[in-house]
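What follows is a structure written as structure tokens; I'll ask about it next.
Left out: one protein chain. Kept in place: all the others.
Let's turn to subunit A:
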């Protein structure tokens, strides 16, 4: 191959070039720009300047080139498109210093493109910003035909290599026009190819394809086999507006492109594999302004705004695909997983992949030997999903006293068989809803909760072990899905109780006693206490009062319902409960004295938040973010001390995402509304616009909500009073009639059917 020895090289100029062109045997290159216009001989290791055309005493804007073309027959003829609207023909053979042969001043605006006919050496076509294309015959130095595109500007014109008289023109409004040279009055066919200006087009040298490149960041390949029915064969999305494209010679599916902004590389695409470039040349420091193949599929030349002219050879190209991650994995909301990977072309591997769902067609072409397979694994955990959905729907997160919410949610969880979760709710209720009297008094009695913890009388470790024993004996409903439920002993000695233990303890209680008995124990103890200690309270400092009594009032209501109860439990529900259990498994009342003796006076203010926090952490870590987030929501103000805000936000966001995946928009909105983190509440503050349409013409109302510019009449009148409704407009979902809130309300008190008389039985809640 003649160019086998070509290598990557460059030459730096005094200014950026806007375009380049090669002569017919690819031995010379001309580059043209605002301040540069030169011809180079391409040697094997350097560019050698042959001629500088930017000479003469009268250098004007005719030298400022947007584009340059080299005549395919006459080695010495060049044409340029000037920014001032001139089309200039140059003759390198001219004996004078200035090689300018002729200037056509026929365009009124900048000329964007010039193009020589491939078989008729004297025909030159230009496309201009003024929206016209002109065909010049430079034997007679005249415009032979003018084609009016009826668009704002023509960005590129290219003769078809297959049909002598056909050329394609692309314009700023996204249209492609196909013209017959002999019929200047009307184009053969026109179609919209892109949603933005098209900057370049290129005919495929062998097939009937036309590639177009646009500002909308795509390259499209159109099959124009039947000229009236263009078919979009391929779309290549790119990362930036595409400025130039050129098909790669001898490679049917390859095309080179350069971007207009941002992306400085010259990319070679295989049209069958969009999204990732087949090869790219990253030598330029600024965007490339022109690309041209050197007649060989392995050598390409490009100019750039970084003032350089480069020759790139394929062996130095970067191969982005080799760096791309060949695997992908994704989960859906049901826990199904899909996995895709590149597979080797060896068909033997296929048999090993029984889950194969889809396989892209395999290409034999060596440049496109990419196949991938996708496997989908269905999750069996349908039950969990169902639980999640039900819980999300039925949990109550606000609007009621904490205790009721907890009860409700615990019941929901229990019904769905999630006993652990149910117990968490129970514990939350227990810890946060029981009267704080105990706390108040304890504060006075013992200086710190830790002291009492260390008290040997209580022996937390021993108690725990004991209870653990019971636990294993008495509970056989070891929740499945809790892998680490059993081995708990190692945590027993730490102060932070493992939440699981707590759950488990309670569950043992629950098996033996009524579920609310737990509350019973903890709740009423304090009640009794309260009465006794009221006097103490009064004597307490106001500050303490304040601190301790800011509980929601509902806590008191609860208390009154529970009247004669055992004296207080204590701060360590676990241990006490377990002890009770061990000693007198069945008789709640009998333990009263026991409790009194052991716990009460010593047990002091104990902050349950640690336990709750670790319980929630546990749930969140075992991928049950729902419980964690819901408990936080229900806890309201009390959550602040529990968990740091960042984690809270993560949980809520995680829950929201799950809800979103399951399309539980209502729940999600509730969560957002009741969440306390600014970053989350603001999710609901965005896009709060509800566009409405005119009731008569169904067009969107733009300027105001009650006047349609199109039909010039008021919209949204009240169906009752026929006045314009400004402000709250309430309407029936069924018939979409409505009006003032009050009017509709009154009307529906007395009537059943729609006030508009449409016969619909309106329904409001």
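Assume a residue touches a chain if its C-beta (ideal position, glycine included) is under 8 Å from a C-beta of that chain, and two chains touch if they have at least 3 such contacts; residues count from 1.
Quick note on the criterion: contacts and distances are computed from a predicted model.
Peer 1: Any idea which of "Elongator complex protein 5", "Cytochrome c oxidase assembly protein COX11, mitochondrial", "Large ribosomal subunit protein uL15m" or "Sestrin" UniProt assigns to the chain that's been left out?
Peer 2: Per the UniProt record, that chain is "Sestrin".
Peer 1: Of the listed residues A:635, A:672 or A:719, which contacts the missing chain in the full complex?
Peer 2: Missing-chain contact among the listed residues: A:672.
Peer 1: Considering the whole complex, which of A:199, A:388 or A:747 touches the chain not shown?
Peer 2: Answering carefully, the residue with contact to the hidden chain is A:199.
Peer 1: Which listed residue (A:64, A:212, A:373 or A:614) would be found touching the missing chain in the intact complex?
Peer 2: A:64
Peer 1: For a quick check of understanding: of A:224, A:387, A:683 or A:756, which residue touches the chain that isn't displayed?
Peer 2: The one listed residue touching the chain not shown is A:683.
Peer 1: Touching the hidden chain in the full complex, which residues of subunit A are there? Just list them.
Peer 2: 34, 58-61, 64, 66, 82-85, 103, 105, 108-110, 129, 172, 196-197, 199, 215, 240-241, 243, 260-262, 264, 285-287, 665-666, 668-670, 672, 683-692, 700-707, 709, 726-730, 733, 741, 744-745, 764-765
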